[in-house]
Every structure is written in structure tokens, then in C-alpha cells.
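One structure is given here, and the rest of the page talks about it.
Note that this complex is displayed minus one protein chain, with the remaining chains in position.
We call the chains A, B and C, going by the order they appear; numbering starts again at 1 in every chain.
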């Protein structure tokens, strides 16, 4: 493993320090934590429901890169691929609460759910109103009431953008939670990997793929997918993922949103080629794409691969996605 | 080689198609070319000097990702690592000229210089006023009047941002060229690679580095650097590059700009850690950093590595760098 | 039976040593069916426990359990942090009224189930805690209880935690949290002199 780091145990604190130092007008670090909070002038001048997200590190620019007016109020970074601890989340909640309550956006992993839950209990003891929405857009994992359920992956950034825009516009906590849940219910993602990520503390890719293999349905923490196949032209990869995702939408009329997300080690060039194939095929299928986005938005360290997210969107969601926002990563 | 592509020869046209389809409000393709031009409402409503850049593909988001109000007017994409042809550049010039002339921003490679020169000759035959500035910020290559001279690398994006802002503010062609040249003269970059890029038509990395090696002074087309050493902690890498760059500035008072650029295959996490080390060391040296930026700005396909750019800046340049801009990649 | 303060501390210290020395082993188990960090996560918690003990010597069993709980909650993160943390926090609260070892382990187990929304048979650490709690109650706690718990855990298909994403493929792998819990109870066995 070759990485540009110092000590493995300092990765997250040094990364957050670098991010804050290079974006002082946008974010500041919450003392004693690896959480960041908005630092723009408008933050202290306007009241709104706080929007806090967080999770393990290694998915940059998620989440700290989405802190800013119109998106997240604060973001909490755990160790690499490890949920942050409740006390850090609790500090972030306190830093953003302006009396109107705080919405927590949590990706559906047992660790994240439990740590955010504990933080919620701590904040509620301070009489801070808290609502939680749990993102579970990864349809490569079967949903079931008897399991952990689906994972939260790239769709999270779309949820953060829409909910963030609504919070800025003054929506109250209960409505925000309801909106967020509705967005989540309409957001579906599948990812593919050409190469697994190398977790710094582990030192080698968590699983091996042959020189001509691609794995379908991987998660953002090297979770294995549902099948390994020979790599195909981008057009065919796009076709396969679209076929699988689109059957999740019973109604294929109306407006859709597309996110082509790079996993960290795949150049923008390939992401655009894949996006071109996705949009061509959706056009052939007469599915109307009203908004699309391409880039390294929710990564998995240096994993090579992409994920495709499709969302069935209400008109107002498109407007909220298009609203300009000043963040590092959107 | 595993890449998400279709046919190798279609890479650039499909990439540009994907970029344009996913950003229709920002850019449109110039018919018959792989060049893109601003497509925002303001473009046709306000007159300014046109700013055109371009070069081989594989450096995304450079250049097409920097087209937008306040940055580039148009960008021309050649084949992977290959200068675009004069006719494509000529079409881009014609698409942006509003009678006030066009500034060409060229990276210093013999191919780029020659193709842009031929395009300039074509445009001048149409009575379009043209000025050219040639970016050569890579100080890992010795400068000499008897050689090709230094290469143009990551500093290009800072030149595009400053010149683009000045063009938006109404600066005339001659002054823009002079400003651009002054910015270039004050911009210095060195890059390091942990792994070379894989050119799709070649199929394997252009050179091999051992599992514990890093190469100093690489270019953005797999040009070899000035030394190969054992990889070191990020702090020491930062120290070495700073020592080498900073001696280029005889006067170390005043304001400086820092760009930590990811080469394509290196996650944002490592770039922030490196940026943290860079800013710490510059602070120790009492060098005042007034603006900094981190990210995959001028990449080299899937190369793993980073480059460090330091610019000695006038106050007005800082303002121009900070001006908000709506582009894909800034 | 109540464990003395000294024995309780020894128990935790043995656990700390074991986890620290088996850190990469736990990471490897987690690499197979999770995300490869269980050893690293637990190791952070172990260091925090040692730190906390050296900063302030626990005065009684209640404060000892609380110290352990806070170290784990604040430093481990992931799934194992809130789980082990909740278990020890609940044990600390319980110890105020009743410090019987069996009662405490049962209380910890209940905490795990509540926090994890889970139960025995889901291929988690609970598969070790529950048989141990039962064995303590029946006064039959020994190494074979732990060994058998691990063996049956290995055969299960995961329905909670990251391993559940693998469905059938999780079969045949030992759950990393079950292994770290096995270390916890093996340390207890040593202290009990069994």
C-alpha cells in the first residue's frame, strides 16, 4: 500500500484539519472533535432547522464537503469506514441547533444508526428536538424487516441537497423529516467495482478482482456485491444497471434525476462516458431526466468503479437540486 | 487494463457528449468538434474578450470543466494526451469572438503550441484579434532557451480562473494577455507520482514504480520526473516539495496561493492530509497563504499522486480567485 | 457471586491485552464478512480504557464499569462501540443495586439486544453473550461454552450488522464481534480461575 499519509491513526484528524484550513470561509472545526460546522456569515444571521449528517471517513467529499448554506449545517467524521462516536455527533447537534430542532441524516449501517441514536438520546436530554432519517438507497441488497436492510450509499448526497435546500427555505423539522423520507423512498442506487478499496489500517484491497472482472452491487465499505462478471463495454454496464434499477419504479412517467458517482479511483473521463451511455439508454426508454450530476460525490477511498443512482423526483425537488450552493463538493 | 469505456477511439467524443448532456445549462458542444462553449444565458447578453483553452484529454475537469461565466468561454479537447487539431481550435475561437478578440491559454507542449499557432493563423485570416499565453509552471523541468522549456501543469487552472475573472470584468485583450503572463511568471508547480497513468490505447501504466517508491517531478502525461525515492510520510513529501518550490521566489513576503492537486487516482482524503502538512510548513516559514484550493483539478487519467502549486499573488488576484463561478470543476 | 474490584479490573486488563495482541486477527475476520476494522476499532477502545484507568483508578465496580463504558462509547465508534459501550453502561447502572456477576452479564446482554435491535442467532456478539449468561446462571461456565458458541456462530447466516449483506455467503465465517466477546469471556474465565 502506498498512500500520502502520516500515521494511520492521525488520518481523520489531519484530513479534517486540511479541509478546514483550506476552506476557512466555509467551515470551521468543532473543538475537540473531527466534526465541522458552517462558518459562513449567513449561518449565525438566519435561523433554520439544523441539518447534521456524518459517518465513517473515506467517502470524501461526503459529508464535510457538503457543509454550507443550503446543504448541511454540520458534518461528523468517524474513523475510516467507522461510524463516529455519539459524543462527537452530540457536539455537532449542539453547534447547529438554533431552537428549531435538528434533522439527522444517517446512512443505514448498524454502527451509524446506533451511534446517532445515542447522540439523539443525549441531545433530547438537553431538550433539543431531533428527527432522524435513515438513507437506504442501495438496492443491490435485499430489503427485509428481519435484516439490517439496504445500505445507504451515493443517493445520500441527493438527500442532503434537497433537504438542505428545504431547510434553508424555512421548512420545519417535522416536514423536513417527511420530505427526506419521501426522497429516500424514491432514490435507488447500484454500484460496481473494478478494484476494491485499500483501507489504510489493513494495507491491501479487501478483495481481489481479476484483470477482466467487475463486481456488481458492491457497497461503499468494500461490501461484496451480488455477482462478479467479465468486464463489458460501458454501454452494456449501463444497460445492466438501468434494467435492474428501473424495475424498482412502477411508474416511469414524470421526472427523474440521475447521479453517476465515481468511487474515488476512477477518472472523471470514464464517469462521463458511462453517464453518456446511461442518458442515451434512458432517452431510448423515454424516461425523462430533468437533472443529472457526475463526479466523485460519495467515494470509497481509492476504489475503482462507479455507482448509478436514479431518483423519481417531484418538480420542487428538481428546483432544490438546481439551487446554487457554496460547498466544497457539490 | 480495466476501464469503463466503449471503443478506445470513441473515448473523447463520448466523454464530451456525457459532459454536455449532464450540464446543458452550462455548456454546449460546438458542432462537428469535441470543443464546448458557454451555454449560459449571460454569454450572449454580455460582451467580453473570449478566453479559449484546450489540450489533450485525460486531465479532466481541465479544460471543459472550467467553461462558464467568469472562467473559460470555450475549451477544446484533443485525443487522450494529444493536442487538439487547429480546425477544432479555430471553431472554438469563432464561437466565442464577440469582436473584442480572443485570448488563447496554451500549456507549453510542442504539440499544443503548434496547433494553437496554426489555429491563430486561421483566425487572424478572418480578422479576429488573437493573443496567446503559454503556461509553463512545472519547475521540475529546467528552463532553457535551447529546449522545449518548462511544461504547463496544474497551475493552468489558476491562470484560467484569474484571467477568466478579469475578462468577465471587461479587461481588454492586450491587458488580459499581460495579466496572464504575469500570473504564469509567478506560478510554480511540482508533481509526484505513486503510480503512472494507464493510457487507454497503451493498456498499461507507462512506467513502473515499486510498492514503496514515489517519483518526483512527473508531468501530467506520464513524463518521467527527476528522481525516484522511497515513499515518505506526507509531512516529509510536503517539506521536500516546498523547499524546492520556494527557492524560486526571491521575495517571500506578501500573499501566496496554494493549490494541492490530485492526479486522478488519489483520494481527496490524502490530498487534504498533504494540504494540511503544506499549510503547516508554510505557516512555520511565515509565508502568508491568502487562498488555497484542494482537489482533482488537473488530472492525469488514473495516475496516483499529487502536485503542489505555489503562486506569489497580487491582492487583486486573490479577489479574482475568490469570485464565485459556476463551472463543473472549479 | 460478586467479582471483587481487583478481579474485575484484572478481567478488563486481560481483555485489553488480548484484544491488543489479536488486533489484526480481528481485522481479518472483519475483512472477510465486514469492513475490516473491528480490531482497529476495539484497539482504540482498549487504549482509551488503559488511559482512563491510569488517569483515575476506579474506586468501585460501578465506576469501573462506567469508565469502561465511556472509553468505549467515546473512542470505538462503528457498531461495536455503542454495543459494548451500552452493555458496560447498563452493567454499571445495575451494579449500583446488584453487583452479582451473573446479573451483570445478563444486564449487559439485554443492553446489547436493545441497542442492536437484535437477538441470538443473527451472527453477532450476542451469540457469545447469551450462552455465557445462561451458563453462568446454571453455574456451568467454562471454555467449552465459549468454544461451542463460536462454532455455532460460524455456521450461522448473518441477519444483522454488515455481514448480513453477504446473506448465505456469511456462512462458514466467524463473526468478529463474537470473537472479541469470546476474548472478553476467556479473560473472565482466567480471573475466575477456571
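The definition used in the following text is that a contact is a pair of C-beta atoms (placed from the backbone, for glycine too) under 8 Å apart; a residue touches a chain by one contact, two chains touch by 3 or more.
Please read these numbers as outputs of a predicted model, since none were measured by experiment.
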Practice item. Please work out which displayed chains the absent chain touches and list them by label. Key: B
Exercise for review: Return the single residue from B:80, B:177, B:278 or B:320 that touches the missing chain.
Suggested key: B:80
Point to revise | Positions on chain B where the hidden chain makes contact | key: 9, 56, 78-87, 109-111, 114-115, 117-118, 141-142, 146-148, 151, 199, 201-202, 206, 219, 221-224
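By our rule, only the chains that are shown with their structure count from here on.
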Study note, to complete from the structure: For the pair chain B and chain C, the C-alpha centroid-to-centroid distance in angstrom is 53
Practice item. Mind checking the centre-to-centre distance between chain A and chain C? Centres are C-alpha means, answer in whole Å. Key: 31
Check your understanding: Distance from the CA centroid of chain A to that of chain B, rounded to the nearest Å?
Key -> 29
